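Only one protein chain is missing; all other protein chains are in place.
The chains carry the letters A and B, assigned in the order they are written, with residues numbered from 1 in each.
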Amino acid sequence: MTVKHTGLTALTSVLVLASGAAGAQQLSILIDNNPDTIAITEALTAAYSAKNPGVSFDIETRPGGGEGENVVKTRLATGEMGDMFSYNAGALLQALRPARTLEPINDIPNFGAIFDSYISTVSDPDGNVYGVPHKAAMGGGILYHVPTYERLGLEIPLTWEAFMENNAVIAADGQVAPIAQTYRNPWTSQLFILADYYNVQMQEPDFADRYTANEAKYATTPAAMRGFELLQQAYEAGYFNADFGAATYNDGLRMVALGEAAHYPMLTFAIAAIQQNHPDEQDDVGFFAQPGDSADANGLTVWMPNGYFISKDSAHIDIAKDFVNFIATPEACDVITESVGAGGPYLIEGCTLPDDVPTAVAGMLPYFEQAGRTAPALEFLSPIKGPALEQLTVEVGSGIRDAQSAAALYDGDVAKQARQLGLPNW
Amino acid sequence: MKRRQYVIGAVSFAVAFVIFVIPFIFVVINAMKSAAESARLDFRLPQKWQFWQNLTDVVQARDYMLLLAYFNSTVITVGAVTLLVIFGALVGYVLQRRPSRFSSFVYAFVLTGLMIPPAVVPTIWVLQEINLFKTLHGMILIQVAYGLGFTVLLYRAFIASIPRDLDEAAIVDGARPLQVFFRVILPLLEPVTVTVIVVQSIAIFNDFTHPLYYLPGRENVTVQLTLYNFQSQFVSQMNLLFMNILLVTIPPLIVFIFFNRQIVAGMTSGAVKG
């Protein structure tokens, strides 16, 4: 199949690009089944097809999480990927062996419009860049219920101490749970550790490099251990909702939107889901960065959004590149905003946000506007991320295990992953 | 019928109702609620019954994917079960009737299929080599390979209860091996064949892990994969999720209702009395 097509493709794709019509071409895109990803991809492909009537898209969904990662890896390894797919930047992308499986996009005309902060998370050591972001940047921190804060006269905490004082006030008030935790979706339990990375970096600026080089460990670096300790403290103080072991991510969103819980540690992509599930309460939810030990060094841990990547085996590389080139334009950003709302700052030069962004997004923007108040999450600075973290954080957050032992076990988990990746020094 | 049997029956019904029926009533009730009502997950009857709306919402989701999925799942299930019955009965017959070192070896060999978890990625590699990856007939053969152990186990155990006198009588009458099998043995296997059909078709229809890996591609979607995909898609619409569970449960239920009489008839007819 593929062999038969490739000869023709070069010719037809040139024709398509030149004429903007003629010879119908269909490109396949494999995306995760998150409703936002589906809506965004449908809107972007429709916009592209409107400008290029000869090109249509076959959108296929896959499961999210580890199962979906396996689907992507298997397809790339077996040459079954088709043309394009949506995937994570950072550590997860590196596991795809991009140099071998993906088509570099350094030569697209709008390459310069992609922010360097994103480029560094989707490139290989030789400087080849593979992806264009199709969502806004995200922050990891704490969603909070604004009316509760107003009712109790609370202020946004700049230190962990202040945060715990707020929780004490909320607990004493007794009407709502201070912190929502939702361990039926174990990934939601990692936030206190992952979103603490800005604070880690403030205290240990070279932690990521030494961590990658097998020199620094969570269990022996007090700044890194802090995240585990915070989770243990919050559990021991009894600040979680009663059904934290069985609640879902969606329950967490509901709790913080309707004021059943005052805080929900989460990534800001949750804002879009809140808009969809609880449109009337979306402005009741605010956002602040996870506070550290010092009010002077308060900042946000940032997650890079998923991007579109082109398979090296694609039979339509030229059209695919033209499509991702379109994604790197302000026009495409507007299409995204229109389809799922404004979720945060875009990583494309010239993209703007509407004036009336949701409260939580507005709470996130100031961190980006001041230099030095953001830091990427560790998974965008280092290729290693142990797969068992979410089980360990569930254990700490459920009181099954203490912070010290969880951090030590996580170091073992990380070592395993590094050896499997074949990193030097492990 | 004695009074005692009525009493035991009635008590059994009460217990069976609580343990086995109530959970399904829960599914049915929640499949008919509105999204907001179903989020509470209780046994209250729907304030607003919206069976049809939920049904059409689920069926129409993602371009009528559910209908395509029903077609694919039916093809895979019917194809694989047909092959399994013929292949499995033949193997079980020879293994039981011809005890030998070789037979023991083959039996042990086939039973490994019940034990060893399939090696997914090497299997994909093999499927690609023989051009069966991402095809329905490839999936059918995979299900035959994975279901063979269980099928042979059942047939072999059952054939052990069929007296050899029957086939020896036919052999004396001059029947050839294939004739003995198809004319004498196979008809006697009806009860266990019904069991195999019911159990395997349900197992295959309900399998989702293997289609997920061996049958990628939207045009190859199966019913369980839709349930799995919808699980995240309907995350705030438990009513649609339960409607989907309900729909996915119906085809095996029809198979069962259809074959149930034959199971009872097969069990009670005494076809295999010594």
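Convention: contacts are C-beta pairs under 8 Å (C-beta built on N, C-alpha and C of every residue); 3 or more make two chains touch, one makes a residue touch a chain.
Note that contacts and distances are computed from a predicted model.
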Options "Fe-S cluster assembly ATPase SufC", "AarF/ABC1/UbiB kinase family protein", "Heme exporter protein D" or "Sugar ABC transporter permease": UniProt name of the undisplayed chain: "Sugar ABC transporter permease"
Contact with the hidden chain (one of A:210, A:278, A:373 or A:416): A:416
Among B:69, B:197 or B:248, the residue in touch with the chain that has been omitted: B:248
Residue numbers in chain B that touch the chain omitted from display: 1, 5-6, 8-10, 12-13, 16-17, 19-24, 26-27, 40-43, 83, 87-88, 90-91, 93-95, 97-98, 102, 106, 109-110, 112-123, 125-127, 130, 141-142, 144-146, 148, 150, 152-154, 157-158, 160-161, 167, 171, 177, 180-181, 191-192, 195, 199, 202, 205-206, 208-209, 224, 227-228, 231, 238, 241, 245, 248-249, 252-253, 256-257, 260, 263-264, 266-268, 270, 272-274
Hidden partner chain, residues of chain A it touches: 65-67, 69-70, 73-74, 76-78, 95, 97, 100-101, 183-184, 186, 242-243, 245-246, 387-388, 391-392, 394-395, 398, 400-401, 409, 412, 416-417, 419-420, 422
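Simple rule for what comes next: only the chains that are shown with their structure count from here on.
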Whole-Å gap separating chain A and chain B, where each centre is the average of the chain's CA atoms: 40
Contact footprint of chain A on chain B as seen in their complex: 62, 121, 124-125, 128, 133-134, 212-213, 216-218, 228-229, 232-233, 235-236
Footprint of chain B on chain A - complex, ascending: 33-35, 58, 60-61, 63-64, 67, 71, 74-75, 78, 80, 248-250, 276-277
